[in-house]
Every structure is written in structure tokens, then in C-alpha cells.
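Supplied in C-alpha cells, the structure appears directly below.
Only a single protein chain was left out; the remaining protein chains are all shown in position.
Chains here go by letter, A, B and C, matching the order in which they are written, and residues are numbered from 1 within each.
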Amino acid sequence: MEFGLSQDQLLLDDSVRKFLSAEVPLDAIRSLAAGEGSDASVWRGLADMGLAGVLIPEAHGGAEMGMLDAVVIAEALGYAACPGPFLSTAVMASYLLKEAGATDPLARMAAGEYRVGIAFSDVIGARKGQVTESDSKLSGQSLFAFDAEADAYLVALADGQVLMIEASEVKRASLTTIDKTRSVCELTFDASPACLVTDDMALVKQAILRGRAVQAADTLGAAQYMLDQAVAYSLERKQFNRVVGSFQAVKHMCAEMASQLEPCRAFVWYAGHAFDEASDDAAVTACHAKAHLAEVGQFVAKTSTEVHGGMGFTDLLGLHYWFKRIGFNRQLLGSPEAVRQEAAVLQGLCD
Amino acid sequence: MEFGLSQDQLLLDDSVRKFLSAEVPLDAIRSLAAGEGSDASVWRGLADMGLAGVLIPEAHGGAEMGMLDAVVIAEALGYAACPGPFLSTAVMASYLLKEAGATDPLARMAAGEYRVGIAFSDVIGARKGQVTESDSKLSGQSLFAFDAEADAYLVALADGQVLMIEASEVKRASLTTIDKTRSVCELTFDASPACLVTDDMALVKQAILRGRAVQAADTLGAAQYMLDQAVAYSLERKQFNRVVGSFQAVKHMCAEMASQLEPCRAFVWYAGHAFDEASDDAAVTACHAKAHLAEVGQFVAKTSTEVHGGMGFTDLLGLHYWFKRIGFNRQLLGSPEAVRQEAAVLQGLCD
Amino acid sequence: MDLAYGADYDAFREEVKAFIRDHKHRQPQPGDGLRSQALKDWQSVLIEHGYHSRTVPRDYGGYGAEPDIIKSRIISEEFGAERVHRGFNGQGVTMLTPVLLEMGTEEQKQAFVSPTINAEIIWCQGYSEPGAGSDLASLTTKAELDGDEWVINGQKIWTSTAHHADWMFCLVRTEPDAPKHLGISFLLFRMDTPGIEIRPLVDMTGDANFNEVFFTDVRVPKNQIIGERGQGWQVANAVLGHERGSLATPDAATNRLNGVKRLMREESISGQPIIDNPVFRDRLMRLEGRVLAMQYNDMRLLSAKINKNQDVRLAKIIVKLIGTELRHEIECLGIDVMGEIGLSYGDNPHVKGLGSWQYQYMFYLGLIIGGGTSQIQKNIISERGLGMPKEPKMSAAEKAVKGA
Partner (left out) sequence: MDLAYGADYDAFREEVKAFIRDHKHRQPQPGDGLRSQALKDWQSVLIEHGYHSRTVPRDYGGYGAEPDIIKSRIISEEFGAERVHRGFNGQGVTMLTPVLLEMGTEEQKQAFVSPTINAEIIWCQGYSEPGAGSDLASLTTKAELDGDEWVINGQKIWTSTAHHADWMFCLVRTEPDAPKHLGISFLLFRMDTPGIEIRPLVDMTGDANFNEVFFTDVRVPKNQIIGERGQGWQVANAVLGHERGSLATPDAATNRLNGVKRLMREESISGQPIIDNPVFRDRLMRLEGRVLAMQYNDMRLLSAKINKNQDVRLAKIIVKLIGTELRHEIECLGIDVMGEIGLSYGDNPHVKGLGSWQYQYMFYLGLIIGGGTSQIQKNIISERGLGMPKEPKMSAAEKAVKGA
């Protein structure tokens, strides 16, 4: 019995973190946020390490690892506030295309050469007007698709059909959100030709669940970064002739962050593992992990900013990129309330 | 423009508090909790001061004061954890009988000689089996009636009928609750003769709303007592060679209690005043005051106990009587969730 | 309890209403900046009618009325209800003018009050420093007397209007050997004095709501000091309290809460109006209860100002702590109810008229921190409000160990 990461996973974690700390310094995030540069080279680097194909079978050029590996990677990506289409291409689209037997794009995806975005708004929480399909042509709007630089999109309709459409076939308007380390867009379809991938609603749901587990890990990583920064800053910064980290109030804020965050580590590991083992509780666990990390993440994001005092509010330390990434994760693929509701439905506690 | 208590109200507050601190020492509460003694002499004393008839017209022997006065009294009663049928007889029953024109019992109620209890379970949150009426005879059970020593009860049926029944006509089983400063019982009716007071559902609702405003004030008083005790104890008790009240963590716990509690003072004043002025917002305000004080009260009750350390957990200081009184108020006449739901309904935000 | 203002005040309210009706069309428009003639004209009209600088003496360009809190409140209510421009109310107006009137020389009053309230001089405030956020007494920007001039070196931070300001009022250390609180002076100087460099300080919202200001051998005439040398701390403290209360007004919280309520009624997710979601509705109601508590607390404070017979010390010092936190949480609900669309920011078309919940969410986190963090607020509440002991100071020996 061993509950924890294997040697391989520890090595994976270590190598991803080393790569990210070299390749995604704060300056790189700033440039991207300013609309300069792109995440292309970072994504290629991650792909070279096998991360773009984490869930893709070896037969299709992937690394054929598991969801626990994806969770380990996501935690490292969150810690670094790393941009790139990991959630969309490497997790959700890879899973869905593989399961649906639409294996054509997988090799290019694993190589980091083809990015597939996710346009699931109609399933996650539809607003006025939904996307409709007629004769393999899509019409309407998908309000919130990620990422904005994808080469193609998987579009999920309310009835569970998923179609794939080349980016060149749609009108794409980039959407500004709080989080500049991720990109989002609005897609407008006008009888745009698309290709049916599956009409199995269960696959859509499973893809979303896997996305949630991975997102929980991303939030854990980002929150851990904010906690680490808060502790370090509090031991440097002085007020009233003492380092602020010697004040009981500040110590307790850090203790509260650590106390809430630390158990999340085991939680997200299990959330990943449960998919790999096809455990009965995988779906409920993914929902709970996502919702729980949304709440803990919000607490840590706010508290760490407060520990940083005025500096936390400024752009100078760049702390806000992590604050916003945590905020982004909170809403993406369902707000905590919506996701908890789903956890209840999955247990048969309500319809 | 003056938002606050009048000279008369300040005098009232002062005299009630003086009376209570003399007549309701901790030992008296202990005796009552042990099932020894009764609240009879205290209630008679309060009645002599006009408190039993606070809402009863002078023509019927009452003091003909207003809801703001009732709120001032309730805060003092809560501060002292004073037993007695103030909420039931002096507020809810007095209001309801007066408005329904059933004025016969009012003089005896004002004199403190006749206690009228409240059996509104079927309206507040019915469990299996409701009370039914046929030919002015009641059958069924009312699960949660207060107080257990009443001379008569007002029984509200789900359809809004309110009947009055003499205690001698019902089977009464005393119910143990956490709060020993209040008494509750279960009433069993077996074709028991009762007297119709009103069939106006609006009167029932108004009586409940007034009860809620008064309860909010009671919680405020009890919570203020717990805060005062926490501050005083923390300045006496030493640990690690310092009074515990000099630790920043303890100071901040007290600051948080005070910060949440202090605005509640103005809030409950207004909740009382709004009824006196028949303001449009009286009903919503009463619900909000009740629910808000339930949450703030719970926070203060827990935090004050923690500031007292192990002593807070023991019976030695008797602090738990206030803890439990606050807990009792939280549930009585509706849990915070139920009451907030009603605040939403009153504003037309839902059905 | 008497919530009516009385007949005289009702008449005054009618006056205000009439003024608004008659003059509303002359107010500055959204495009009009700090330096626009439109703003200056409007400022004059307001002062002339007593709706700005109401209690500033006529000799210094004000309206010269006796202080009357209820009239101020009525003006505030009516202008607020009609969303009429309140005139320019920068830090020069709200913070420096009271200082000048109370502690300035006759010459200083003559020179500065009228241009300040007429928006002819825009001021910025130079109090905070990087090493002295919550701890103003340890500021290190110094000024040394060299002949007839102060020579200033050092740095300020959180200077909100530095890039627009003509002048700064500033705390500097002039007596380095005096005890910390006694070595500070309150100086005034022009922002175009050589040696001043302004760097905008971008914050988490993406805007530069604040600046850093650097001083290198900035020379200021000796007489541009308010109060005596070394008394700057007392001069500044006379108005600091004013700032803390104003960060969290319950009216604004009520408005924002009603904004969330409107949002929840108007927007739907998956075909269901958000207001029909009982979990969000419960959060809304919970916040409404908290807003009401602060609203009546505020009425109590107003009443205490008028009637002066109540002890509201505690009710007052908790406002910043509770009010900023409450606003932050209201904005959070505004985000949460919108799901993924709640992430919209900046030029995102979904932000539209809904108000930028994310912006306010972050800005109010800034206010929770700014003007005394929540930790400092809780210290103050426990010490001044509840009479608990101050933090024990470290012994000299320990300072040597922990410091450096």
C-alpha cells in the first residue's frame, strides 16, 4: 500500500518544475499579459517532455500516462502560472477524441503542433441562444471557448453531440478575462462545416470531470505558490521594528492557509488516481475536488495578498497573476455551487 | 432627527438591567436549570415594572409601549439570560390577542398573572401530523410549544386559524432542550375544546415577525454578555507569563466579535422601530435581523467560549447558559436559512 | 427614535431639489477632466449655493455656513438620488483644507484655501512610504534645512493623484534625533520642483491608481511648512481619522447589493433566472442582512454627530474593517452568479452595463489592505474599542537578535 507519488511521478514533477522555473519567469508572464510574445515555445518545450500527450496512447505518439500524472503536471503548471493549452488540448480534447475513436489529430496534438480548444458553454451553463447543428453545419454562438489560439475546437451541444471544427471555419473574437495566463474567445458559427466526433453525452461529462480534477490541481499549485510567497515576504518585510512574520496575526493567517491547503494535496492526487483506477467515486471526487479547491484557493489568494500588504495589491511582485488564475479556475467548468450540486446529483441526493 | 433610544428608553433599559442583575444572578439560573425554583417571582417583578404588558393598551392594564421598547427589554433579558415568558406572553400573544380583539385575557397577562404560550409548529415548520380543528375542538400534536408553564396556548393551524386553549384541556409533556432558561413542551390534543381567536393568517405572520425582532435583540444581549465576559476573562487569565488578552490572536478574536456585534445594536433598534412606524420594510427587516443575529450570535458564542479556554467549556463560569440561549434563538421561529428565504419571498424575489 | 428631519430640513431639501432641477444641465460631462473649465464653473456654482465647501469661511472663498450634519446629509442624499456631480473632492479639498483652516497661518490660508476648493490647485498626499505602510511613524524621507530651504530626499508610495497634481502636502523627517513621532514635519511644495520623479504604480486591477514619488535634493522654501518643525505627525493625524471612515460607506454597499440583485433577476443560466437558484439567493439575503446592519449603524453614527449624547466609539472604528470586507464579498457574489461569464474583464463585451464586479472585487481587496490593513484595524478595535493591552514591545536585546 502506498498512497503517494511514484518515483517516476516525482521525477516528472521535478523535471516539469525545473523546466518551468527556467522557461516561465515572471517576465515571460508579464510579456504575455501585455499581449507581447506567445506561449508557443513553452508549449513546444512541454510537448517535447511528453506533456502535451500525457493522456494520448503511445500508438498515437503520446506518453500514455494517467490522470494522476496529469494532476501532478497541472499542479506544477499552476505553481508557475504557466500559459498554454494543457487543460483543453492535453486533457479534455485528448481524452474525448481518444474515447470517441477520433484518433486522427492525436499525434499532432501530442507533438504540440495542433491545439484543440473546448467550446462547451452550452453544456456548462448556457446563456441566451445555443449552438445548433443541421446537416453537420453549426450555427449560433459559443460564448466562452478556451483557448483562443486553438487550431480547432470541440463544440458540445446541449444534446450531447460533440463536433470538431477547424478554427479557420469560425469567426473568433478574443475575450478579455481577469486571467492573462489563459486565453478565451467567443466563437460565432454561421452554417460552419464541422465534423461529428460523438453523440455520447457520457463522454462530454467525463471530459468535463477530468478537466475539473486537473483544474483543482492547478489551483492547488497556484495557491501553494501564493502561500510560499506570503511566508517568504513576511519574513523579509519589517514593520514596527519586527519582521511582519513575527506578528501572531500574520503567523495565524499563514497557518490557516497551510492548514486548509495541505490536505488538498492528497485530495487532488486521489482525484487523479480514481480515474486511473476507474473507481466508482471518481466523478463525485472530481466535483468535490474542484469545488473544494475553488473555496480554499479563494481564501489563500485573498489571505496571501493581505499578508503582502500594499505590495500584494500592486503589480510589482506579480502576485496578482496567481490571484487571478485561482479566480479563473473558480469559475471555469462551473462555479463551486454548480459543481457541488452536481456532486449531489451524482450521489442520487437530488435530480 | 435622532436615531437612538429616548431618555425614557434609556431609563427603562437601566431599570430592567438593575432589576435583572439583582434578581437573576447566575445561581438563580443554575437552580432553574437543575429543576429547582421557578421563574415566577422574576416574572412578577418584571410585570410590576410594566414589562409583561409592554404591548398591551393602557385600557387593558398594559404599559402601551412599542416594539422598540420591547426590543430594548429583550436585549436586557438576553444579557441576563433571564427566564420567563416575555417572547410568548408579552410579545407574540399580547400582539395577536390585541389585534384580534380578544382582549379578555390582556389585563391578567399584563399583571403577570396569566401566561399565554405559543404553539405555532404547524406554521413554522410542520413535521408529520398536523393539528386539526373540528367544531372548535383540536386534535393532533403540536411538537414544539413555548413556554411549558403557560396557563393557556395560542395554537396556529396551517390554514391560519388561531385558537386559544386552556392548559388544563391539553396533555402537556415538557421537552428538554439545550437551553434551560426557556421551557418548551409538546401538546397533545384529543378533541380538546378551544376558542377561535382569529382566522387571519396575516396576524399569525405579524406575530411571528414581531417575535423574530425581539429574539434578535435577545441574541444581541446574550452575545454582548459573552463578549464582555471574554474581554474581562482575557485580561485576568495568564498564560506564558502574560495576560492572554495581550496576545494578538486573542485581541483579534475579541475585535472580530465586537466588529460583528456592534452594528447589530442599531439594526435591532430599527427592527423594533419599523413596527412602531408601520414602515413598509418592517417585515423584511425583522427577518434579516433575526437571521443575521443568529449568525453573528453563533460566531460570538463560539469565539467567546474559545477565548475562555477550558474554563469556557466547563460549567464553572456558567458561560454555557448564554451559549445555549443563543443556540436556542437560532432555531426558534425558524432557522436562519428558512428566515432568509422568507426575506426573499417578502421582496418578491421568489415564491 | 425619530427618523424625520423636521420641517426646516424638509424645506431645505426642497431647496436642494430645486437647485438640482435648475442647474443639473450645467454639470460636467463624463469627458470633462480635472482641468476642464466645465468642472471649474460647476465648482463655482456649487460653492456659491453652499453645496460644496459649505463650512469654509467666506473670507477664504467658501460658503461660510455653520456646520450642519443633516443639511450635509440631505445634500448628499439628493445629489446621490439624482446622480448629480458632487464637484471636485480630491485630497486637497477633503484632507488639506481642514488642516489649513485649523493649523495654517493667515498667509497660508489666503494663499491656498480658495484655489484648492475651486479646483485651481490639485493636490496629492505624501504620507506612505515603502518601509512604513501601516507604521507612519517610521517614515524615512528626510528634509534638511539648508539656508532658507528644505532639501528633501527619499521616496513616497501610494500617492494617488501625483501625476495630475500641482502641489503635494507631505510628511518628512526633519529631526532625525528626536523620538519617532516627534521628528516629522508637514511641508507643502509644487510638484514641478526640480528633483521630483513620479512613477505610476500599476496595481492588480491593471490600472495605475497610485504612484511612487522619488525626491532627489528637492529644494522647498523654508516657510512652506504647516505647524511647527517636528509637529507634522500631530498635524496629519488631525485628518487621518477622517479618511479611514470614508472608505466604506453603506450607501455604496447598498447600491452594489441592489446591482447584484438586478443582475440575478435579469440574467439566466441554462434557461433559469439566476434569482431562482436558492443557494445564490441565500447568499444574497445573507449579504443583505449584513448591509442592513451597516446601514443602521451608519444612521446611528450620523445621529450621534447631531445629538452628541451617545458613545459610538466602537460603532465608528469598526466601519472600515467590516465595510470593506462586505463590499469585497458583494462583488464576489456578482462574479460567482455569472459563472464563466463572471470572468469577463476590461474590454470584454460581456462586461457591459453590469458593472465590473471583478474590478471592484480587486479594488476592495486593495481597500481592505490600504489605509491600515485588517490586522491593524483589529489591533485598534481591541485596544481603543475594548481596552485590551497594546502589543508588548520587544526588548532591546531581542531587537538586536531579530532585527538587522
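Rule of thumb we're sticking to: a contact is a pair of C-beta atoms (placed from the backbone, for glycine too) under 8 Å apart; a residue touches a chain by one contact, two chains touch by 3 or more.
Not measured: the values here are computed from a predicted model.
In the full assembly, the chain not pictured is in contact with A, B, C, by the touch criterion defined above. Shown as candidates are C:A111, C:A137, C:A238 or C:V279; the residue that touches the absent chain is C:V279. Only one of the listed residues, A:F86, A:Y114, A:Y225 or A:F267, touches the absent chain: A:F267.
Residues touching the missing chain, restricted to chain C, are 277-279, 282, 389, 392-398, 402 (touch as defined at the top).
The omitted chain makes contact with chain A at the following residues, 1-6, 68, 231, 234-235, 242-243, 245-246, 248, 250-252, 254-256, 258-260, 262-267, 269-270, 273, 276-277, 285, 288-289, 291-292, 295, 337, 340-341, 343-344, 349-350.
In the full complex, chain B touches the hidden chain at residues 121, 124-128, 143-144, 175-179, 184, 238-243, 246-247, 249-250, 298, 302, 305-306, 309-310, 312-316, 319-320, 323-324, 327-328, 330-338, 341.
Everything that follows uses one rule, which is that only the chains that are shown with their structure count from here on.
With every chain reduced to the mean of its CA atoms, the largest distance from chain A is reached by B. In terms of their C-alpha centroids, the spacing between chain A and chain C amounts to 39 Å. Separating the centre of chain A from that of chain B, both taken as means of CA atoms, is a distance of 50 Å.
Counting partner chains per residue, chain A shows two or more touched chains at residues 247, 249.
Counting only residues that touch two or more partner chains, chain C has 375, 378-379, 391.
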